[in-house]
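One chain of protein is taken out of this complex; the other chains stay put.
Order of writing sets the labels: A, B and C. Residues in every chain begin at 1.
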Amino acid sequence: MQLNKDDALRAYRTMKTIRVFEDRVHVEFETGEVPGFVHLYAGEEAIATGVCLHLDDGDRIASTHRGHGHCIAKGCDVRGMMAEIYGRKPGLCAGKGGSMHIADLTKGMMGANGIVGGAPPLVCGAGLAAKTLGNGRVAVGFVGDGGSNQGTTHESLNLASVWQLPCIFVVENNGYAEATSVKYSTACDDLADRASGFNMPGIVVDGHDFFEVYEVAGEAIDRARAGGGPTLIECKVNRYYGHFEGDAQTYRAPDEVENVRQNRDCIDNFAARAVSAGLVQEDDLASIDRDISDLIEDAVNLAKAAPKPEAEDLLTDVYVSY
Amino acid sequence: MQLNKDDALRAYRTMKTIRVFEDRVHVEFETGEVPGFVHLYAGEEAIATGVCLHLDDGDRIASTHRGHGHCIAKGCDVRGMMAEIYGRKPGLCAGKGGSMHIADLTKGMMGANGIVGGAPPLVCGAGLAAKTLGNGRVAVGFVGDGGSNQGTTHESLNLASVWQLPCIFVVENNGYAEATSVKYSTACDDLADRASGFNMPGIVVDGHDFFEVYEVAGEAIDRARAGGGPTLIECKVNRYYGHFEGDAQTYRAPDEVENVRQNRDCIDNFAARAVSAGLVQEDDLASIDRDISDLIEDAVNLAKAAPKPEAEDLLTDVYVSY
Amino acid sequence: MGIKTFQQAISEALALEMERDERVIVMGEDIVGGSGADGEMDAWGGPLGVTKGLWGKFGDRVLDTPITESAFIGAAIGAATTGLRPVVELMFIDFMGVCFDQIFNQAAKFRYMFGGKAETPVVIRTMFGAGLRAAAQHSQCLYPLFTHIPGLKVVVPSTPYDAKGLLIEAIRDNDPVIFCEHKLLYTQEGEVPDEAYTIPFGEAAVVREGEDLTIVTLGRMVHRAVEAAEALAGSGIDCEIVDLRTTSPMDEDAILESVENTGRLVVVDEANPRCNIATDISALVAQSAFDALKAPIRMVTAPHSPVPFSDALEDLYIPTAASIEAAARELAEYRS
Partner (left out) sequence: MGIKTFQQAISEALALEMERDERVIVMGEDIVGGSGADGEMDAWGGPLGVTKGLWGKFGDRVLDTPITESAFIGAAIGAATTGLRPVVELMFIDFMGVCFDQIFNQAAKFRYMFGGKAETPVVIRTMFGAGLRAAAQHSQCLYPLFTHIPGLKVVVPSTPYDAKGLLIEAIRDNDPVIFCEHKLLYTQEGEVPDEAYTIPFGEAAVVREGEDLTIVTLGRMVHRAVEAAEALAGSGIDCEIVDLRTTSPMDEDAILESVENTGRLVVVDEANPRCNIATDISALVAQSAFDALKAPIRMVTAPHSPVPFSDALEDLYIPTAASIEAAARELAEYRS
């Protein structure tokens, strides 16, 4: 799959936006001003980006508790996301959802999800809608290594295959579910191996490698659009921060993350390869970096200055009777 | 695995008892005197029998809605079962459970189950108890082809493998879940294929062939007892009656069952092979047949004559406060 | 117009809405029956034949599913947020336990949690109630559990007319609706217009007017209440019967108004007694119509036990016209 300059710049912009967004939330969280549970996606950017670059607003994704990266890659407004994370009224969900529930249906983003394994059935639904309406759309469900064990995930693989739905299931295997290693929780070598029990292709890719994710996802998405049914893609990757903000991570080997950051960082490697291949220039990237830096700064400032929802907002958006 | 004469006679007695029991319930149901939903096991006797012959009261099984055969094979009192099916006070569950909920914990029978996919998690528990107590016991979970798709089943396969539990999962693939073919509901060729996604052996056997079931189950049970972890066994089989009593079965090909009854009946074939191998004599079998015929007649008469539970039984066996 | 069964009313509602709106699809276990098999298709139309015939008319928009309620009910929910209006069958309400998350954490919460930016027009049709000797895992009511959850609308019709009008309303509603059909009502007959019509949610029906005592109830118990009221009329006790029709939203005004007139309240609920609809209504009245009450409130419910299998026990388990009558008599005679 050939990447043109525009796409390469979009890919870089997306990955870098996610990274800077997450690094900043990490810093802001420590100030105590960010409420609730926050799960950061830093380190895994190549996956959301490599998949979503093939999609437009009419295609759907459903996400996990670690959803910021998917939201950004699917085109959610970054300022609206930051305001949401701060629980402010101009937030994407009016401050009612928070980090774990960011959604924007108009962008085809069906929602982050606080329930591990919550997304796969919903993604079958989006695939069913696409198939029934015959509109050529696809639906992508993200699920972690931990979430891949949930019954909902297996049921969804079966259903998507039985109905030959245009669905792609992307397992983000970052080695841990909270503090538990995938080596403990999961009785198989590769999670992609489970695909064969559901008559669909199962492919393992290096989740740090944008190009690999982009290519494999592209093939799966094309196949799905063409009526060829679902695919399971397992991306092996690392998360840079703790399970959630506040996690001391003593279950990890001391140098585990540092090694990856130094040698396998998805953004560094993408930039190096794209530049050395002459696909993009250092300058292009530097200018994108400046944009992003301004954007995130602006997003945080806006969020902090934004009003919180008020009493009259408590009971809107729900049928109420009591 | 060599079968001695005693075991062969036990096997025959068990299979035949199940068959005569089920044939009789079928007849009795038509009189309108048997209440509720009744799912008959006729045709599948070799499976329950071939598995349970390796077990004693300290080993556990958990069953499905189609549980009569498992109960009988695991040693539940046949008269108590019949009385239960009639909803009578001397029933195995005092008339409170009925056909779908026959259990006898003292026999290691953890219960039939009205919830498809209900048993596999419970069986993990029995396996965990055996492993924790170090008593060398095993636990067997039965599940249908339909039930094998449930998330609970997949989760249980993973858990049993992760914990290396002494569990055996027996999929009774009779081709249908209610009126839906396994070819439609299940995105894989053999259900046993799914075992590899959970790092356990997955074996397909002919569920009409007692000897094959007995041998494969024996190996799996021995391995489990020795700490070798779980196994998935798929038994391909046919059910002789409808999904439940009252099912017109128009979804089946007209001659489907008749063919199996003629050529592949598990009891006929067992008897023929056992006699021709000189393992048992025709006379032995005929005498067992007479016993069974008397037993079932007696069970039905007792059940019909037995008292129903009364008002004072309504609120026993539950904590009540209101 | 004509006399139709509850079952026909439901089937008609589905067919009319599928004709009217292409986005309406129907799915569930064996709601066609015969998929993938060598014999006939549409062999079942659901275990009791309620959806029989739809597949012949609407083909691929009527879908059999594997036995994976989380996946296919979740899929109905996901499809509802992305352009369809699915009606999905949870065969027995008792099976909610294998798919409850998709219903109460996903469907019920999207609209609020996403700040009003999602609509989830899904209907979950399901069969409930005791009386079929179906034992503990196939006889529960459980609508109180759904009623507890904000974001779900819950319908419990008692007549063919209501079933049709409320189901069409449910299909056109943009929130998730749990549509609860009592399994012993399917053969119930009544006048049902041929064309489509809707009955708004949150409007109870006063199925009998009376001066002395209010009976609030729902589902199959409406008929037992009517029986009781007829017997009571013979003794000069004139009962008003309020059929809730929907438990969420619930018609508080109708209940309060009636109790303000009669001053006496019996609530009849086939569900188990703790945190059920009977307690809900009793509490409402004790809070909002206290001054009108001339006597204690009486609740008539199933006992706090699983549903027993034996017919002898099950008949004792389900509230009867006689038990309703007894409760009403006690209240009518009550002097503080």
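Here, a residue touches a chain if its C-beta (ideal position, glycine included) is under 8 Å from a C-beta of that chain, and two chains touch if they have at least 3 such contacts.
Please read all numbers here as calculations on a predicted model, not as lab measurements.
Colleague: Of A:Gly43, A:Gly147, A:Gly207 or A:Gly229, which one is in contact with the hidden chain?
Modeller: Touches the omitted chain: A:Gly147.
Colleague: Out of C:Gln137, C:Thr214, C:Thr246 or C:Thr262, which residue would touch the omitted chain in the full complex?
Modeller: Residue touching the absent chain, from the options given: C:Gln137.
Colleague: Decide which residue listed in A:Gly50, A:Gly67, A:Gly80 or A:Gly117 touches the omitted chain of the complex.
Modeller: From the options A:Gly50, A:Gly67, A:Gly80 or A:Gly117, the contact with the absent chain belongs to A:Gly117.
Colleague: Which residue from A:Ala73, A:Ala177, A:Ala195 or A:Ile288 sits in contact with the chain not drawn here?
Modeller: Residue touching the absent chain, from the options given: A:Ala177.
Colleague: Since one chain isn't shown, list which residues of chain B touch it in the complete complex.
Modeller: Residues touching the hidden chain, for chain B, are 60, 62, 91-97, 101, 103-106, 110-111, 113-115, 118, 120-130, 132-133, 139, 151-152, 155-156, 158-159, 162-163, 316-321.
Colleague: Residues on chain C that touch the omitted chain in the whole complex?
Modeller: Touch set of chain C with respect to the missing chain: 70, 94-98, 100-105, 108-109, 112-113, 135-137, 144-145, 147-151, 247-248, 250, 271-272, 274-280, 282-288, 290-291, 293, 295-299, 303-306, 308-309, 336.
Colleague: Kindly note down the residues of chain A that lie in touch with the hidden chain.
Modeller: 35-37, 87-89, 93, 95-98, 100-101, 113-117, 146-147, 149-152, 176-186, 248-254, 256, 308-311, 313-315, 318, 320-322
Definition applied: only the chains that are shown with their structure count from here on.
Colleague: Any chance you could name the chains that touch chain A and chain C both?
Modeller: B
Colleague: Chain A to chain C: how many Å between their CA centres?
Modeller: The separation of the two C-alpha centroids amounts to 40 Å.
Colleague: How many Å are there between the centre of chain A and the centre of chain B, using C-alpha atoms for each centre?
Modeller: Result: the chain centres lie 45 Å from each other.
Colleague: List the centre-to-centre spacing of chain B and chain C in whole Å, with centres computed as mean CA coordinates.
Modeller: Computed from C-alpha means, the inter-chain centre distance equals 35 Å.
Colleague: If a residue has to touch 2 or more other chains to count, which residues of chain B qualify?
Modeller: In chain B, 149-152, 184-186 touch at least two other chains.
Colleague: Which positions in chain C touch two or more other chains at once?
Modeller: 65-66, 68, 70-71
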